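A protein chain is absent from this complex, but the other protein chains hold their places.
And then chain A:
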Amino acid sequence: MIAVELRKLFRRPRTWATIGVLNALPIVVAVLLAVTDLAPRPGQGPAFLSAVLTNGALFPLAALGIVLPLFLPIAVAVVAGDSVAGEAQAGTLRYLLARPAGRTRLLVGKLVAVLVFVLVTVLIVAAVGFLLGTTLFQAQPLAGTSVSGTTLTAGQLAGRTALAIGYVVVSMCGVAAFALFFSTLTDSPLGATLGALAVLIASSLLLTLDAAAPIAPYLPTRYWLAFVDLFRDPILWRDVSRGLGLQGVYVGVLLAASWANFATKDVKS
């Protein structure tokens, strides 16, 4: 079931177009930085971008920081929102359900396919970022400086970058689960995608309000930027572990809700 879903997803030109568009913004930023030599002032702009001019090996992280707040969630919401509702709209859902695999397994298969899409996308963004960073800027690939001013060996830097990539993938699980849940509620992929984006925008907006501080630890986007904590020395695990747990809870609850709704849903198309 999972293999079938993956093949279907990655054979679509639309999937690759989405990944291409995602990479466009970091490329534009890198070229502009290289041409003008104007890094954002420290503390301004996306994470790590101000440090890129001195060490291009940090550009994969800067690229992730650029796509993380908006572009990546949109891509995830589009793909996940399409997963069930798209089949319903195209009239193929009942043929899918005619297979003996069962509806619960179909849901899990759809979610895993979306997560593999996220992983591939993030890896491509990081790889393109690394190529850009090492060709357009002075790179110091042998070592790096942690946020705390200590020296990281090339191995440590690579290990922490891998952790950060993994963390960003997990951070997208909540978006995928929201879009998948909405996708089982409606026959319109657009509706499901916009529903998931509405949740994210509401969450991001509430995070800027002091009055919303009591509910902030439960908002799905609360710990997204915690991947920066992986580059402090010693690593600050507090927000990272909370972020992982929170995404796990959202995936568990929303997958259960999707199952509750979808397992007996009247499928007419």
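Following the convention adopted for this analysis, a residue touches a chain if its C-beta (ideal position, glycine included) is under 8 Å from a C-beta of that chain, and two chains touch if they have at least 3 such contacts; residues count from 1.
To be clear about the criterion, contacts and distances are computed from a predicted model.
Asks: Which protein name, taken from UniProt, belongs to the chain you can't see among "Xanthine dehydrogenase family protein molybdopterin-binding subunit", "Branched-subunit amino acid transport protein", "Tol-Pal system protein TolB" or "MucB/RseB N-terminal domain-containing protein"?
Replies: Not shown, but named in UniProt as "MucB/RseB N-terminal domain-containing protein".
Asks: Write down which of A:Ala51, A:Val78 or A:Leu157 is the residue touching the left-out chain.
Replies: Only one listed residue reaches the unshown chain, and that is A:Ala51.
Asks: Could you tell which one of A:Val147, A:Leu163, A:Leu206 or A:Val267 touches the chain left off the display?
Replies: A:Val147
Asks: Can you list where chain A touches the absent chain?
Replies: The list for chain A reads 42-43, 46-48, 50-51, 54, 65, 145, 147-151, 225, 228, 232, 234, 236, 238, 249, 252-253, 256-257, 259-261, 263-264.
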